[in-house]
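Okay, so here's the structure we're looking at.
What you see is the complex with one protein chain gone and the rest in place.
Just so it is clear, A, B, C, D and E label the chains in written order, and each chain counts residues from 1 on its own.
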């Protein structure tokens, strides 16, 4: 089992979610984060452009069985990539998931994902 | 060392926390997340039932030494499970933790947990 | 590749961020969490001292190539440690990162970090 | 002790003298005071509405939605001072389509004008009447904006409300409230803006919502970003509505007190009714439900506040909530996307008020009227006909002229947001800002 | 220029004529204006209180707590119009337990009623007095609700406040403010509601808090969800309190100005005192501390606003903060769970005000009084006795009758939340909503 973590633009959340559902990945966990990377985001403050050092981003975490890793990643990329070549589209991280437990049933392992 | 991540109902946080303390797991990190799974949660909006696609959840992260993994998981389940068989009780994920450092003392490894 | 997760004081975020940039670690993801550890934090509520059981903290996540792990950890410690020996300075967790993908380019592996 | 006081006096006297020594510029200080207060109270409704609406949209649109109200405060004020007051309260031109008086252009001719009663006694400076009425011209497009929240460009919005004010609001206001307006002269009752404000905003909003199409995404799953602020907003709206209704008496006496009393009771009746319906229908009585009931009650009592008794107010509040509740259920069936229910609450509530008030008019009113425009007593049925006619006119005129405005704006500068703008949210796309910095680490 | 104006005039005239031509319905427009404003200001206190209280509870209860205030606005308004005004200001029945006047039932008999002075000159329409007083009947149970916040069912709450208003508030109001009320006729001083509003709410709240038991969980570790909103709330409360106190003069003259001045000074004195105490006691002076001091000062000046001078206001604000601060320390020792300190601030502050005012009454007051109810001068000690007696009556009556109401509600419909409901939070359990959508990704 793998844990897939994606940092995406706030604006792409809906689209990523839809793509995942298309790919039959129904279970996800989402949170608000701020990121610093190559992207610069402008805000207006009293006639001045301000470039905050941290940009609001969305983090998505998905636990999947090994067989689903690729299609999950592809779905995220489809949903998160914006037109053109814009820094800030985000990153996907994959780590190994040793165990997964469904609290309701105490099931363990790939059943529980 | 393992990193245990649990996604639970917002309402169970206090109970899970108490169970963990009972089990002598004193250190935890908690955050606000939203989740999508099988659970449906109803809100009322001007006389209509609305089913938001993302449901507010709580994420708990706990770094533990290997010997404590099972009792931690059990404590979480005790605190997070609601009566009956209700979808939405949540999930527990276990990943391997390679290193742990206490910033204050620069201690490393299982001492630092 | 490793994923480095640090839980630090809210007040140290700016300093940690600066130290990381000094150490040429430019990309980070930050989020709001609450923590329970040995630290006690006092708030005043109508003339009473209240000690909330959860203390607001900041979580920083950084994906780095193996060669950078140590300098990243050192930079975090430099930025997060407060003068004296104060519980609450936080923790650093290191986990293994199996894959990293840049969404914009679909690059994979250490290029994409 | 009064040695210093005497000296002190020269301060207020400078200003007082400006008024007091000029010929015939004396006013009724008490009525003037209440009208000044009412003007402030109605202004308070604009931030109140911004908060009410702002709390209901999604996080990314909170500022953009609040800006709809605040920008109306800027744009409509200037337009009103320039031409709006003249178009609304000047003498009939173009066959009574709207009014015009050169004196009113940029308010240049009313610098010392005092509104007097029959006996020639000064009541209030005309400026106050102008400003009080101007607030209605601000809030009407701001209410309307709720119908197409979360999906219009800022530039397009500004042009839209400017044109809408000129083409829709000002004529309607003239017809209903100017002394030579044709609906006014038919004795259509609209105390504080049932047709002029709420029906026109609600119906025009509906037209715009349908014309522009629904928000992108599954809009039936979208939830409010800040109901807490919505509740604060409804609190300010309720308070401000006292100015709206009791101020419309242009008095500080019995008629004012009557208007205030029925306003309070109708709002309360609307609130309790909505809570009861929702409690029975859904098993839970929501905070937004209470807020909606308050609004429905307030909207319905608006045209009626001068003519009904407390019992009538209770009934109007009740019917408003029942019928608006039904209208919202129906909307979900019909499937158009009136984002914040500008039509469902203001349009429907305004219609309920304007029609149903007929059944609750206090007896003395019928006598009072005849001394002015009638030679015999009028029956309730006759008044019902008049009310229905006025409502019908307001609806038809709003539909047609709003469509024209929409077409003009849409074909020139554009009104609907692009997909990218809508996904990013109004705040980022048009204003370059975020509403809630504190929810992310800064 | 005035050609259009003349025409325009017919608009206001319609309404003005209703008042002006009816026999004897003329009012003092200035006083009426201020009383209208005061009514609006006191209404503003209700959202103010909702914000103040709402910010102090936990996130999951924010809407439910605000609903306690807003629902009181709906329910109490209707009850007041129906029977409350009659029970409070009608003539003595049942040996003076409360009042009743058939005319007042649903306010049906006061549609043209004007309150007149001795000389027969109209002051204000009775409707305004009714509505002004009605706001007090709204805010009192809303204050009380702070004592049992975060742990009662919505349905139970609604029934509770309805019964409490009938059984506790209306009789107390009658005794203290009706001209045939027995405390009124003893010359007990309660200018704007020390006993009627604050002591009754505070003491009843304490009784309810103890009866219902503490919130589940370690309630001493719970922290506010939004102190920023609490501060906004206290700002609105301060502003609204001008209506509360200065409006209670039912005038727009010297007595009004005196009441407003001491209100401002007592609030400031309370704030500064609390900051100082907390600064010395805890090393930090908190925002909630300032807010609590403001409230303590405002509560204490409420009964006293008509009779004390600025120096007295300073002293009352000071003593209120000192003693309320002490009371909160004591509460933590005693261990009952008065969630938002309805008793600690309103109960204690009200008692401080009602008793201590005796020492700061302006000299002229003693003379003024005797012309009405006394034949000789009264000593301070005599007045102290009267005040203490009135406070004692209010406390005892509140305890007994609140217990009865609690028993009735608890045994029938139920008042305390179940464990599940409490853990989920009021917002989700009873209202099906979330206060802050923006804190989670939507």
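The rule we apply is simple: contacts are C-beta pairs under 8 Å (C-beta built on N, C-alpha and C of every residue); 3 or more make two chains touch, one makes a residue touch a chain.
These numbers were taken from a predicted model, which means no experiment stands behind them.
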{"item": "Which displayed chains the unshown chain touches", "value": "A, B, C, D, E"}
{"item": "Sole residue of D:56, D:107 or D:295 that reaches the chain not shown, by the stated touch rule", "value": "D:107"}
{"item": "Touch with the omitted chain, as defined above, among E:30, E:47, E:146 or E:303", "value": "E:30"}
{"item": "Positions on chain D contacted by the hidden chain, ascending", "value": "1-5, 7-20, 22, 25-34, 36-37, 39-40, 43-44, 46-48, 50-51, 54, 62-63, 66-67, 70-71, 73-75, 77-78, 81, 106-108, 111-112, 114, 124-128, 130-131, 134, 154-155, 226, 229, 232, 427, 430-439, 442"}
{"item": "Missing-partner contacts on chain A, residue numbers", "value": "43-53"}
{"item": "Interface residues of chain E (partner: the chain not displayed)", "value": "28-31, 33-34, 37, 41, 58-59, 62, 89-91, 101, 103-104, 109-110, 113, 115-118, 123, 126, 129, 177-180, 184, 222-228, 231-232, 234-236, 238-239, 242-243, 246, 248-258, 260-261, 264-265, 267-269, 271-272, 275, 279, 282, 284-288, 290-291, 293-294, 306, 309-311, 314, 362, 364-365, 368, 371-372, 435-436, 439"}
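Simple rule for what comes next: only the chains that are shown with their structure count from here on.
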{"item": "Lowest number of touching-chain links that must be crossed from chain B to chain D", "value": "1"}
{"item": "Intersection of contact partners for chain D and chain E", "value": "A, B, C"}
{"item": "Between A-D and C-D, the pair with more C-beta contacts", "value": "A-D"}
{"item": "Label of the chain whose CA centroid is most distant from the centroid of chain B", "value": "D"}
{"item": "Centroid distance [mean C-alpha coordinates] between chain B and chain A, Å", "value": "19"}
{"item": "Centroid distance [mean C-alpha coordinates] between chain E and chain B, Å", "value": "44"}
{"item": "Multi-chain contact residues (two or more partners), chain E", "value": "431-434, 439-442"}
{"item": "Touching two or more other chains - residues of chain A", "value": "30-34, 54, 95-96"}
